[in-house]
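Right after this comes chain A.
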Amino acid sequence: MPLHIIKQSPFDSPSLAQCKLTLSAGDAILFIENGIYCLNHTDSELQKLAENYSLYILSPDAETRGISNFPDYVTAIDYEEFVKLTIEFSASISW
Partner candidate 1 sequence: MSNSIAIINRSAPYGSSHATESLDLAMIAGTFGQDISVYFFGDAVFQLIEQQKPQTKGVKNLSKVIKSLIFFDVENIYVCQKSMQERSIQLSELCVDATLLSNDDLKASINKHSRIMVF
Partner candidate 2 sequence: MDYFLTHKDKKVATDKAGYLLDVEDWDNELALILASGEGIELSDEHWEVVTFVRDFYMEFNTSPAIRALVKAMQMKYGPDKISSRYLQRLFPKGPAKQATKIAGLPKPAKCL
């Protein structure tokens, strides 16, 4: 069960699309850096993704980019919680 870390914008990188192909039950996705823009990407259908996977967003990176109202299907976390997630999951994949 890996933690998938998305750090690139879905508008210019296949990161999220590739990550989706490798998701299996119990996985989680964390959006950081330009991966934050996945929230703006309607094609990504994050809300639908949230039905089966836990979605997290690194709040310092979101706030840096002017995003502070998070949809309720993502959980905003800080760096300490980021560390805890990497411990909770047996592996991480940085897309």
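Candidate entries met the following condition: all candidates are chains of the complex that A comes from, given by their letters.
FYI, a residue touches a chain if its C-beta (ideal position, glycine included) is under 8 Å from a C-beta of that chain, and two chains touch if they have at least 3 such contacts; residues count from 1.
Owing to the predicted nature of the structure, the values given are computational and were not obtained by experimental measurement.
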The sole candidate from 1 or 2 in contact with chain A in this complex is number 1
Help me check something: in the complex, which residues belonging to chain A touch candidate 1?
1-2, 14, 18, 21-24, 90-95
